[in-house]
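One structure below.
Rather than the whole complex, this shows some of its chains in their spots.
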Amino acid sequence: MADPYTPEPAHHFTFGLWTVGNPGRDPFGHETRPPLDPVEAVHKLAELGAYGVNFHDDDLIPPGSSEDERNSILKRFRRALDDTGMVVPMATTNLFSNPVFKEGAFTANDPEVRRYAVAKTLRAIDLGAELGATTYVMWGGREGVEAEAAKPVGAALDRYAEAVNLCCAAIRQRGYDLRIALEPKPNEPRGDLLLPTVGHALAFIGELEWPEMVGLNPEFAHETMSGLSFHQGVAQALWHDKLFHIDLNAQRIGRYDQDFRFGAEGIRDAFYLVKLLEDSGWDGMRHFDAHAYRTEDREGVWDFARGCMRTYLILAEKARRFADDPEIAEAMATAGVDGLHQPTSPGGLSSEALDELRAGEPDLEALAARGAGHERLDQLVTELLLGVR
Amino acid sequence: MADPYTPEPAHHFTFGLWTVGNPGRDPFGHETRPPLDPVEAVHKLAELGAYGVNFHDDDLIPPGSSEDERNSILKRFRRALDDTGMVVPMATTNLFSNPVFKEGAFTANDPEVRRYAVAKTLRAIDLGAELGATTYVMWGGREGVEAEAAKPVGAALDRYAEAVNLCCAAIRQRGYDLRIALEPKPNEPRGDLLLPTVGHALAFIGELEWPEMVGLNPEFAHETMSGLSFHQGVAQALWHDKLFHIDLNAQRIGRYDQDFRFGAEGIRDAFYLVKLLEDSGWDGMRHFDAHAYRTEDREGVWDFARGCMRTYLILAEKARRFADDPEIAEAMATAGVDGLHQPTSPGGLSSEALDELRAGEPDLEALAARGAGHERLDQLVTELLLGVR
Amino acid sequence: MADPYTPEPAHHFTFGLWTVGNPGRDPFGHETRPPLDPVEAVHKLAELGAYGVNFHDDDLIPPGSSEDERNSILKRFRRALDDTGMVVPMATTNLFSNPVFKEGAFTANDPEVRRYAVAKTLRAIDLGAELGATTYVMWGGREGVEAEAAKPVGAALDRYAEAVNLCCAAIRQRGYDLRIALEPKPNEPRGDLLLPTVGHALAFIGELEWPEMVGLNPEFAHETMSGLSFHQGVAQALWHDKLFHIDLNAQRIGRYDQDFRFGAEGIRDAFYLVKLLEDSGWDGMRHFDAHAYRTEDREGVWDFARGCMRTYLILAEKARRFADDPEIAEAMATAGVDGLHQPTSPGGLSSEALDELRAGEPDLEALAARGAGHERLDQLVTELLLGVR
C-alpha cells in the first residue's frame, strides 16, 4: 500500500531557499554546512513532493551582482522551476543582514536608511512579481529597539505604516497581483520588536492606506516565544479574513528563535493549527520557515524537509479522524459546542432584545452544577494524537 | 519643604475597591486580612490623596442583596463619596467568581450562561452610570479554554463581539456617557484567554458595531506576563487613539499574575510608561489594579497604596528631568531621534515619489559605519533612574 | 481483547487526596465542586486501578479535630484501605494554607512560626508513619519572598537545613522507615521560592546532617514553569541516586502552576520522562499531583484520574516500542549513542593518560563533516508518538 503521508504538490507545501539552505551558523558558532545552490534546492524539494519555493531577494541574487549576473541567475533558476513544475508563491526582502539596517529598516531613525530599505523592497517586489509570486512577506527583524529612549513608538509606527503604504502604492503602480503579509515577532534580534504579535499587526493594518492589500504571515515560533497559543492567533487572523500566508515550524516557549522542524515541539498546538487550516478550507500555502539542526549534514537537511511535510500530513489525517470519531462527537455534544454557534440575543441589538435579556431569571445553581466534560474530551484528543484511537 | 511626591486629587490616582480590599487569599492559602468596608476604603484613600475609587458590581453590592439593601448600601457609599470628594470614574462587572461562569461568560458555550453574563453586565452598567462612571472596563477572565477542542475560536469571537455590541446598544439605549475599555490578558485563570494582548483586543474592536465606543484598558502585569513591553503596547494603543483607561501594577515575566505594587518590579518599563503618559498629555485616570502582599496587615495595605502613588510621582518627575537634561538631549540628537519624525518619502505615495525612491544611491558603507550612541543614551537613562543625575 | 492500557495496582499509580478532592477554587473564583470524602476517594481510585493514596495532614484530619475525632477518622480511613487494598506510600504536611505561614514556615523570620511549622511536621510524620508511608514529601510553598530585603538567603537556607535536620532526627528518634523527598518550585505562591529547581535542592541536600535520608520529589509542572526540561532534571536526580518520589502532571512554560492531567501538555517531555523511569527500572510510585479543570463536575474528576493513568501506560508502551524499533536503533547507531558510554580517557586520570590526550591529532575537518542524523532520529520519535509507527 502506498504510504498515506507522501507529500504531493497538491498539498501546497513550500520552503524558503534560506531554510534548506541554512548553513548552521549560530551566535556561538560557525557554519557547519556548505552553501546550497538554489537550483539544487528546487530539484531536491520537487523530488520530495513540495509545491514551491520562496526567497529573500539576497537568497537568489547575491548583493552586488551585476545586471548580467542577475539575468543569468534568473534564467538558470527559471529553468529549474520549469523543469520541476515548482512555483514561487511568495517573495520577501532581506532587511536585516546588512549592517546598514542595524538600527532599523522601515523604522530606522535615519531617513536615508529608511529610503534605502523601501527602495530595496520595491526592487525585490519587482523580482518576486517577475517570478510569479502573489504574496509578499514583510518581517521587520530590525524594527525595534534596545534603548527605548532612542525610538518613540508612535513615530516609529508612523514610519512603519508609511513604508507599507509605499510598497502598496508601488504594487498598484505596476499593477501586480500581489498582496502583502506582515510577519509579527516579539523580540530577537532586537530587544523589543514593533508589531510583536499577530494581534498588534492586525490592529496596525486597520490604519493603512489600503488595508485590503495587507494581511498576516503568522509564524508558529514567533507567537510561541511569547507563550501565546499559535492556533488561537491564527484563528483570530482567519476571523478577520487576514490570513494571507503562514510560517510553520516548532519552538519552545520563552526561548531563542528555534525554527525547529514542524512538530518537533508543541505537538498539541501543531495539531490544532493543522485542524484549523484544514477545517476552514484555507487554500494558501503550507510554508515551512524552519531549518535543520546545526548537527546535520546535507542528508539531515532533506530528512528535516521530509519530516516537516510528513508530520503535517499525519496531523491532517488526525483532523479528519477527529471529525469522524463518534466518541469525540459525543464529548463535543456534552461540552455544548453547538451552543456557541447560536446567537446570545436571538432578537439582536434592539431595545426589546435588551429588555428581554435583562428580564431573564436563570437558575444559577443548576447552570453552575453542569460538568463541561472537558477532561474526557481532551483525553480523547490526546489519545487521537498518540494514535491509540 | 513639602514632600514633592505627595499625591493629590489632581494627579488622578484611583484604586479599585478590590485592590485595597484584597484579603490575601491565594491558590494555596486562606485569607490573611479581614474584609474592608468600602466606606472605610473611600475615606482612607481620600486621606492618602487619591482621586477616586472603582468597583466590580459585587464589590459594592454583595450578590443576593435585596433592593432595600442595595439602596441602603448605595446611600451610605454616596455619602462617603460626598464627604471626601472622591469620585467613581470607572466601573466593571464580576464575571469570574461565581461558578456559573466556570466555562466562560460572554463566550460560554451555554447560551443561558451568556445571557446571564450580559444581563449582569447591563445591570452593572446601570449601577456604574448611576455613580457617575464614564468608563466601563471589561476583563474576560473566564473567556478562554484549557481543552481547545471545546471552544472553536472563531465562534467564540463572534459571541464576544455580540456581547460587547449588546452592552454598547444598552449604553446608547439609556443615553449614558460611558465608553467601554477591554482589558486583555494572556492566561490565568484559564489556560489560554481570548484577546490575549493589547494588539489582539485592538484588532477585535475594528469588527464591532460601534468601534468608536470601545477602547482599551491595558494592564502592566498582563502584558508583562507574556514578556511583551508594556509601554510599547500602551504606545500602540495611543497611536490608535484607543487608550481609554490603564491598570498600573508590577509583574515579573512568565509568572502567575502578581499584581504587585506599582514599581515593585520592572522599574525601567514603569518609567517609560509614566514618561509616555505624561509626555502625551494623556488625561485619563492613573488606576492601580494591584494589591498588598499576603504578608501584610491593614497598615501594610495603606503602605502599599502610598507606595503606588509615590513611585508614579517620582517617575513623573524623572520624565520631566529627562526632557530638561542637556546630555540626554545631546544623546538623543546623536541617536537621530528627530529623523524619525520626518517622512521617509517627502513626495508621499505618488508615482514620482516612488520613482525617486528607486533612484536613490546611498553610500551604504558610510551609513552602516555610523554609531547610534545607544549605549550612552541608555546609560544616561539608567543614571537618571538611579537618581545620580 | 482486553484494553492494554487498563491501570492495575502493579503499575504503582497513586493520587493525593487533595488532587481528586480539589474543589476547583482559583485566585479569581469560588469552589465549583463539593468536598470529596477521603473514603469515597479511596474506593473510587481503587476501582479505577490505582495502587494508593497520599495526603497532607489536613487533608485527612481537619485542623482543630479532637483526639476522638482523629481516631474515628483514622479508623474509618483504615477500613477503606483494608477493604480496597489501597496503601499510603507517601505523606506530607500542609505548611501553606494557614495564615500563620504567610511569611514562611521552616524559614519564617519569626522563630515561633518556625517552631510551629516543625512541630506540625513532626506530628504529620507520626501520622504518615502510622499509616505506613515510607516517603515524606516536603514542599516549601511559603519558603520564599517578594521583598528581597526581608529575608537574607543564606540565613534562610540555614534555617531550612535546620528544619529538615530536625525532621530527620525525629524519624531516627522514632525509628521510622521513612525517607524525605524535597519538592522544588521556582515561584507561586511567593514571588521567589527557595530551592527553585531540582538542581538547587540536590545541592542543598549535600549540606544536611543525614544527606542519605533526603532525596527529591520533582514535579513536572514546577520544573516546566521555568522552561527547564523535566526529564533532564529527573535524569540528573537519578544520576545522583536521589529520585525518591515523583509528581506527574502537565504544564505550559512560563505560566501559573497549572497541574493539568498528565499528558495534557508537553507530550514529548512526558514521553521521555516515562521512558526514563521505565528504562531505568525505577521502582517508586507514579504519583499524580494534578487536578481536574475547574469546569468539571465529579464525573469529570474521575475522567481526569483515568486519563492520567491511561496516558502513562500509552507512553510506557511507546517506550517499549522505541527499544524494539529497528529503524530507531539504526538512527541511534548513526547518532553514535553507544560512543557516549565509552570513557573519554581509557587510561583514566593518570599522567600518562593526560599526556596521551594532549598528543592527539584528530582530523578536525573530517570529524566536523559527519552528520549526526538527529533530524531523522527525532522524526522517528515524533512518528512513534503520533502512533504511525
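For reference, chains read A, B and C in written order, and residue numbers begin at 1 within each chain.
Just so we're on the same page, a contact is a pair of C-beta atoms (placed from the backbone, for glycine too) under 8 Å apart; a residue touches a chain by one contact, two chains touch by 3 or more.
Computed from a predicted model, the values in this text were never measured in an experiment.
Count of copies in the whole complex in this file: 4, from one repeated sequence with 3 chains shown in place.
As a convention for this text, only the chains that are shown with their structure count from here on.
The distance from the centre of subunit A to the centre of subunit C, with each centre set as the mean of the Cα atoms, comes to 37 Å. With centres defined as mean CA coordinates, subunit B is found 30 Å away from subunit A. Of all residues in subunit B, those that touch two or more other chains are 98-99, 102-103, 146-147, 187, 225, 227, 254. Taken together, the subunit B residues at the contact with subunit C in this complex read 24-32, 96-99, 101-103, 141-142, 146-147, 187-189, 191, 225, 227, 252-258, 260, 264, 293-295. On the subunit A side of its complex with subunit C, the touching residues are 5, 32, 227, 252-255, 261, 263-265, 267-268, 292-293, 295-301, 303-304, 306-307, 310-311, 314-315, 318, 368-376, 378-379, 382-383, 385-388.
Subunit B meets subunit A in the complex at residues 98-100, 102-103, 106-107, 109-116, 118-119, 122-123, 146-159, 162-163, 165-166, 169-170, 173, 186-187, 192, 194-204, 206-207, 209, 225-229, 231-233, 235-236, 238-240, 254, 268, 272, 276, 322, 328, 331-332, 335-337, 339-345, 349-351, 353-354, 357-358, 360, 362, 364, 367-368, 370, 372, 374-375, 377-378, 381.
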